[in-house]
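Heads up, one of the protein chains got dropped from this complex, but the rest are sitting where they should.
On to chain A.
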């Protein structure tokens, strides 16, 4: 999911972000309303087939799911125990299909285009005090800093490992939190320096 935009010239790359995001919302809702394993499986296959059509490889599709395998495993085991094998397969397949579809949108849409669309789309919330530009910037910052924070966490874990503290949640979480807060100050200054006015 961290791969973000993957440049290309497919019809999905050329399509405006609004219909893609709309289809994602509708498809996600339909997937949740549907309770048939066969339909969910068909949806999963359909989403997978969209990857080559978007000039993306199945390897890229797999890369979107791989970091979440442990979550799938937990969900599968829990659902199997509580509701049986068919329900467990249904829940995990539905989640995987949704993630693949959402990833397809991010892989074929520049984040700036997506943010512009969200900013325009949220315009109707202005009367109740929501600033769409701020929401757009917050989403952009989240996309930008997920990999940076992952790297910070990795650095801290390695540092604590050398001190034999890799299993201590506090020893990792505290330095990460402190570095993140310091980083937040600098980012705020940087945004201000670059002429941003909400």
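One rule holds in what follows: a residue touches a chain if its C-beta (ideal position, glycine included) is under 8 Å from a C-beta of that chain, and two chains touch if they have at least 3 such contacts; residues count from 1.
Operating definition for what follows: contacts and distances are computed from a predicted model.
Its UniProt record calls the unshown chain "Biotin transport ATP-binding protein BioM", which is the correct pick from "Biotin transport ATP-binding protein BioM", "NADH-quinone oxidoreductase subunit J", "Multicomponent Na+:H+ antiporter subunit A" or "Cytochrome c oxidase subunit 2".
Here one chain is not drawn; of A:78, A:177 or A:190, the residue touching it is A:190.
Interface with the hidden chain, as seen from chain A, comprises residues 2-5, 7, 110-112, 137, 140-141, 143-144, 147-148, 151, 183, 186-187, 189-197.
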